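With one protein chain withheld, the remaining protein chains of the complex are depicted in position.
And then chain A:
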Amino acid sequence: MEAVKQGSAAIGLRSTSHVVLATVNKTSSELSSHQKKVFKIDDHIGVAIAGLTADGRVLSRYMRNECINHSFVYENPLPVGRLVVRLADKAQVCTQRSWKRPYGVGLLVSGMDELGAHLYYNCPSGNYFEYQAFAIGSRSQAAKTYLERRFESYDKYSGEELIKDALFAIKETLQGEVLTSKVCTVAIVGVGEPFHIVDQKKIQEMIDAMEVTGEAVAEDEQGDDYSTRGATSMES
C-alpha cells in the first residue's frame, strides 16, 4: 500500500461511453527515459499503474494472457468485471502465504463491455472497487479533491471532455510544475474506440488550449465555496 502511495500519480475518469486514464511520467533522473505506466491489455481494456512498475508489468502480462485465453475459448472479449476479480484473487493469495510478498502496485483498470464503461481500482490487498473517477499515487489527494467536485457530471461527457478533465486533474497533482505532454500519458477507451494511448501532439494542443482559458476559471473555482458547479461553467 505504501509503495502505491509513493509511486507517481495515475488517475481515471469514466462516462457512460468512454473511460480515460492519465498518468504522470516521473523520471528517476533527467538522463533516463520515463517508466511505462499505461498498458494495453486488450482492445477493450487498459490499465494504469502506480507503485512497483515491475510488479505492474507482470500483472499486465497475466491480464493479457487471461484476455487472450478467454477470447480463444468464447470468441468474445472478456468482461472487465471478471478480469478484475481474477486479478484481485491473485493479489489476495500473496497476502495469505508466508513465503510470498504482496504485489506492490495499485492498478486502475479501465474497460468497455456489454454493460458499458467501467473503471476499477485494484489494491495490493486484493480489494477492488468500481469508481466514477479516482486517483492513486503521490499527491493524488489534490486530484481526488478536484474530481470530487466534478464527478457528478461525468456520465454525459464525451471522450474529449473527459480527457480535458483528466489533464486538469493531472495538473492538480503536479502542484506548480508546468504541465506539458512530455510529463503525462493519456489513454482512452470507449464505444467504437479500442484502447489506445492518445497522441502526444494532440495532448499538447489540448494543454495549450487549456492554459488560455482554464487558468482564469480554475482560480475562480477555488475562490468559491465548495458547491458542485455543473460542467457548463468550465470551458468545454
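Everything that follows uses one rule, which is that a residue touches a chain if its C-beta (ideal position, glycine included) is under 8 Å from a C-beta of that chain, and two chains touch if they have at least 3 such contacts; residues count from 1.
Quick note on the criterion: contacts and distances are computed from a predicted model.
Enquirer: Can you work out the missing subunit's protein name as recorded in UniProt? Choose among "BHLH domain-containing protein", "Elongin-A", "Proteasome subunit beta" or "Large ribosomal subunit protein bL17m".
Expert: So, among "BHLH domain-containing protein", "Elongin-A", "Proteasome subunit beta" or "Large ribosomal subunit protein bL17m", the name matching the hidden chain's UniProt entry is "Proteasome subunit beta".
Enquirer: For the chain left out of this view, which of A:Q35, A:S71 or A:Q204 touches it?
Expert: A:S71
Enquirer: Can you name the residues of chain A that touch the chain not displayed here?
Expert: 40, 61, 64, 68-69, 71-72
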